[in-house]
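Handing you this structure, nothing more for now.
What you see is the complex with one protein chain gone and the rest in place.
Take a look at chain A:
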Amino acid sequence: MAGKKELTVVTYRGIFQEVEEALGMYSDGYRDQSALLELDGGDAKAMGLEDEKLILLETASGRVVVTAKVSEDPHPGIAFMPASPWSSQLLSGEVGEGGLMELKRFSATVTPTEGAVTSIEEIVERIRAA
C-alpha cells in the first residue's frame, strides 16, 4: 500500500557532490547532488514512489523535502543520503555510548510528497531562527 515508511538512513559522500561543493554550496548543482535519497526498489514500490519523485524526510530534529532515487541494488529498509546540510537537518546531535556524535546513521519517516525540494536558503533561515 502506498504511504509512509520508517527507514534507516545512512549518509555518504558522492564524487559529483564533492565537485559541486567545490563550485559553490548555494548552486543548483550542489542541491541536485545533495538533496536526494537512494531508496531500495521494493521500498519505493511499497510507497508508490518512482525515480525523481519528491519525498518528505522527517525526524524529531527536522524535516526536508528531497528527490527519490531508486537504486539498482537491493537494500530493503535502508536508504542512502549524501552528507550535506539537508541530512544535517535530520540529525539529533546526540553523542553515542562510545563518545562519538552520530553523523552517519539515523531513522527517518519517509513520505511521498509534492511541492519543491527544500532550498538551501530555507535551511539557512531555519538554522538562524532563534
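Definition applied: a contact is a pair of C-beta atoms (placed from the backbone, for glycine too) under 8 Å apart; a residue touches a chain by one contact, two chains touch by 3 or more; residues count from 1.
Just so we're on the same page, contacts and distances are computed from a predicted model.
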item	value
Chain not present in the shown complex, as UniProt names it (candidates "4Fe-4S dicluster domain-containing protein", "Tungsten formylmethanofuran dehydrogenase, subunit B", "ABC-type antimicrobial peptide transport system, ATPase component" or "Cytochrome-c3 hydrogenase subunit gamma")	"Tungsten formylmethanofuran dehydrogenase, subunit B"
Residue, one of A:Thr67, A:Ser88 or A:Ser119, that touches the chain absent here	A:Ser88
Missing-partner contacts on chain A, residue numbers	8, 10, 12-15, 18-26, 61-62, 73, 75, 78, 80, 83-85, 88-93, 95-105, 120, 123-124, 126-130
